[in-house]
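The block underneath contains the structure these notes are about, expressed in structure tokens.
Apart from one protein chain that is not included, each protein chain of the complex appears where it belongs.
Right, chain A next:
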Amino acid sequence: MAYMSEGAEGLRSIPQLLQRNVSLYGGRPAWREKEYGIWQSWTWAEGADEIEAFALGLLNLGLAPGDHVAVIGRNRPTLYWAMVAAQMCGAVPVPLYQDAVADEMEYVLSHCGARFIIAADQEQVDKVIEIQDDLHQFEHMIYVDPRGMRKYDHRQLHEYGHIQAQGRAARDELIGELNARRGALGYDDTCVMLYTSGTTGKPKGVVLSNRNIIETARASSEFDHLGPGEEVLAWLPMAWVGDFIFSIGQAFWAGFCVNCPESAETMLTDLREIAPSYYFAPPRVFETQLTSIMIRMEDAGAFKKRMFHHFMRLARRVGPKILDGGQVGALDRARYALGAALVYGPLKNALGFSRVRVGYTAGEAIGPEIFDFYRALGINLKQLYGQTEASVFITQQPDNQVRPDTVGVPSPGVEIRIAENGEVFYRSPGVFVEYYKNAESTADTKDADGWVATGDAGFFEEGTGHLRIIDRAKDVGKMADGALFAPKYVENKLKFFPNILEVVVFGADRDRCAAFINIDLTAVGSWAERNNIAYASYQELAGHPKVLETIRGHVEEVNASVAEDPMLSGCQIHRFLVLHKELDADDGELTRTRKVRRKIIAEKFHDLVTALYDGSDSVYTETEVTYEDGRKGQIKATLTLMDAKAVPVAPPAMAAE
């Protein structure tokens, strides 16, 4: 793959794309945000003016090229502008997860040595103030929402609007410098630095260049024919690479409009109002939505319920085929059209998916049932496989080649190689420059030829050329008898049950597998309500004998399905327990992107793991929990250990001596 030495059409940075968009689409909306009950909007020209004013203000405060500017908060146009303004000044934006606790923020802020911090509101400002004594390079903090900030010491603290006003006032003086810096931005200069959530160890700062972002945005926009008419809803964390690619990379490349919700709680309402044409959500969100639809249908009248189930059966049979342009008889097409008028249309409208042309999900495996449900409704939901280090895209599913069990074909410009141990390697224009201040990890991940190890094990499917991912390469292990142990494979199968939210399977170097299970409070709670089962807390519901029986049923069903695969039949779950607390990122059990941290969980709950293997019937445990405000507490519980039937399989054939 030959790299272009310059960006296409001489566009070498995000600020240059901004200038192009102002001249091409100046009067079209580029950002919207719902505030005070109304969608406020800014055109490309208006947004560019806001960005320039803020950039001038940053210059006025002394922002130097190469400085790091941390950005913390929910998705808001002001914060997107702040990132582009920082780039204009030659600085590097570093978005942070807004729900990170102060300690986690401290690590990232001091690792990147941020001189400037842009925080959304009082909550974020308070967190920074709590740790500022340990941040040696920190100089100025700028906040967007002035609420509650009146009494703060304003020596190092500034209001966003004031910085813009100062910038505008000093325009004549500073515009020359700003133009010079903007002009000096090169294709291989850093565009953004994103910290990976890190399933193991401390987060690493992934340095992505303008080349990485712009080449990726160009290729992926062309892949899905994204144009200036798209609408997206920016609601995923700004610190996540996907949001940077969708809401800045592709939005600036294709020139489409980014809509920011009013608050996290109103996201679903805002989704309905905007009805995006291009949409991304992790599987968990689709899962939650489906669960809530099903729960609400349970409460619907008998006629509606029958109509819903009748047409959903039809949709599951023919919907995906119609979407993929397959062969479907005229009668079925007519019935599907009727279903669209009566059920699918209204349902899509209620979900905010009326206009979705391209939808993606990634990050975790999605249950085939869930995936097919949305496809059956006529929503073009596809899967992609990506990483921060790849500027997202490694593989994605082209239209009309969509299946729940693969992650698609290599994205344009991406080369893929499968190592002997099954690990997937890739090389592309989107491959990151380095891990910031961590040459060792960079060398471990990326070799001299630019091949990057994904850490995932997978294989290409014969015939279709689609990639299938089995598990994290390092999680794939061996059981005591030498059988293959792929925990995630089993966990995913279990998580496809609406009652089960999270699963952790143990079994490496053991003779049998055992599991921790988290119930889904919404689904199980609704079931409890319908069956007159009273409960006072999550813990009580999780320990209810009937709940345990239901979960046992699910586990046994999965065991039967796992047993069918001769390679993985050893991974059947013999014993399990339902955890007394939800696994939570605040307690360090999940990453901020909600992936399970196996090692930490195994250490933290070692008493429970021991109990699963020593044959006892119940176990008493005390667990420390961290509340949202950082305080700690204790949960005490006695958990019942459950046995599950496994399907007997022949012992694996021993290798010939």
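By our rule, a contact is a pair of C-beta atoms (placed from the backbone, for glycine too) under 8 Å apart; a residue touches a chain by one contact, two chains touch by 3 or more; residues count from 1.
Here is the rule we use: contacts and distances are computed from a predicted model.
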Omitted chain, identified by the protein name its UniProt record gives, among "Cytochrome bc1 complex cytochrome b subunit", "Insulinase family protein", "Amino acid/amide ABC transporter ATP-binding protein 1 (HAAT family)" or "Putative outer membrane protein": "Amino acid/amide ABC transporter ATP-binding protein 1 (HAAT family)"
Selected residue (touches chain absent from view) among A:Gly26, A:Pro65, A:Gly148 or A:Pro368: A:Gly148
Contacting the left-out chain in the complete assembly, out of A:Gln137, A:Thr266, A:Ser537 or A:Thr640: A:Thr266
Chain A, residues in touch with the chain not shown (by the definition above): 35-38, 147-148, 150-151, 262-263, 265-266, 269
